Every structure is written in C-alpha cells, then in structure tokens.
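First the structure, then my questions, so here it is.
Heads up, one of the protein chains got dropped from this complex, but the rest are sitting where they should.
After this line comes chain A, so read on.
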Amino acid sequence: MRTSTQVMTRWTHMISYVFLAAGAGIMVLPFLWMISTSFKNLNESMEIPIRWIPNVFRFNNYEQVFVVIPLARFILNTFFVSVTTTTAALIVCTMAAYAFARLNFLGKNVLFYMFLSALMIPQQVTMIPNFLIMKYLGWINTYNALIIPSIFTAFGIFMMRQFFMTVPKELEEAARIDGCSRFRIYWNIMLPLSKPALITLAIFNFLQEWNSFLWPLLVIDNVNLQPIQVGLRTFEGEFGTQWHLLMAGALVAELPIILFYLFCQRYIIAGIATSGIKG
C-alpha cells in the first residue's frame, strides 16, 4: 500500500517532468529552427505552415556558404587564436599564481590586491586606449592584436593560486632539499599535479576566446584574418535576409563549440558550479 506522500511525490515528479520538458523545448527550439531552415531554399524557409523536416535536404546551401564567404578560414583563424591565447595564458597565469601561492617577496600584498582589482575592470573601459595602443604598435589587422592583449587574465591567476595552495608543501620542500630550482619545482611538480585545474582553466579560456566578439570587431577588418564571430557579422551584411544561408552559416559557426561543449561538459559544469565563472 502506498502512503499519501508517495502518491504526492509521484504526482509532483510527473508535473516536474512536464515542466522540464516544456522548458527544454524552449531551449532547443531555436536550434531546431536554425537546422531546419539551413536545409531549405528561400521560398521553403518562408512557407506557412512550417515544415520542420524539409522535403529535400539542400546540402548545397552549405557549399554555397563556404564558397561565398571564407567560413573555413574564419574557423581556422578562431581556432588558431583560441589555442595560442589559451596556451600562453596558462603558462603566464600559472607562473604568477605560483609566486603568489608559494613565494614570500617584497610587495606581495600590494601586487596581489592590484591584480585582484583588475578583475573589476570591464573590457569596455580599456578598449579605446587598447585600440590606440594596437594602432601605435602597428598591430591592427594582425593576429598579435587578437592574441597578446587577451593572454593576461586576472581570473586565471586567482584560480590557479587557489589550487596551488592546496598542493602539500612537503613535496616542494623535499625537492628543495634535493637542490631543485624554483622553476623546476613549478614546471615538474606543481604543473603536473594541477592537471584538473589546468584543464578547467583551459576550457574556459578557450570558450571565451571562441565567443569573443567586441575586441576582434575593433582590431580586425581584413576578411582573411577575421575570427568566426566577426566573420558572421560580415556574412550577415552579405546575405541580408537570405535566411537559409544565414542559418547554414550560423550552424557552421556553432557546431565546433557545441561539440566541444559535449566533450568537456563535465569540466564546464563543475567549473561553473564551484567558481561561478561566466561561460
């Protein structure tokens, strides 16, 4: 015999599933609509009632998109910039983090608070002078402008410092007695021990780089160097209201990051849940 609370629970669960499914529908509907439109021609895309599964799958939309706009080049640019920035950021941030976590030095606190306050400065406040600096250095329309200013993230320093502080000091002391230099300790002991944190930081850096838009928009207008987000904007201007082609382009731009997300989901969710980083 079931008690009344069990019946209650079953009902709440049923309602909960309905509710969740409705919400999930709203979450994925735009994606389905994008996919559906991307396989139609212009007339079919405006057909009423909506035909969610097209009669014919027009794969040549995708061909056309790649021919008219250097989409492959855009993706390659983004990939190159994201990987380089992320790698450099990992090295630079972990080095600073190691100093803050393990070394005692003159000016440590002052410097630490200066980095901490850098977290509060939004990109929009510094972007105009940064643009002028890029211009002065002759970096407008170069990969340098996309990569170098984005390497230095205060967030990475703090995250890695927190992690390094949890690594037992004894390991380091034993290595010191054996005559290991600080750099060897950092490189051969601390970094290998920090793999989970490094992976999380790398994923977030990569996501952020992949989706960054405002800064690349300012410093790159050479079509061959545009990252995918800026490229899509160019693309929008080119195709106006040819929705089937725009959706094909949007899908191509989204696909790599969605696949990346599906593979790294565990790290992304855990990373956000513990530190509340913006994805």
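Quick note on the criterion: contacts are C-beta pairs under 8 Å (C-beta built on N, C-alpha and C of every residue); 3 or more make two chains touch, one makes a residue touch a chain; residues count from 1.
As a working rule, contacts and distances are computed from a predicted model.
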> The hidden chain: which UniProt name fits, "Sugar ABC transporter permease", "CheC-like protein domain-containing protein", "OB-fold domain-containing protein" or "Thiolase C-terminal domain-containing protein"?
Replying inline: "Sugar ABC transporter permease"
> Which residue among A:69, A:146, A:220 or A:246 touches the omitted chain?
Replying inline: A:246
>> On chain A, where is the contact patch with the chain that was removed from view?
In response: 12-13, 16-17, 19-20, 23-24, 26-31, 33-34, 37, 45-46, 48-50, 92-93, 95-96, 98-99, 103-106, 108, 111, 114-115, 118, 120-133, 148-149, 151-152, 154, 157, 182, 186, 207, 210-211, 213-214, 218, 228-229, 232-233, 236, 243, 246-247, 249-251, 253-254, 257-258, 261-262, 265, 268-269, 272-274, 276, 278-279
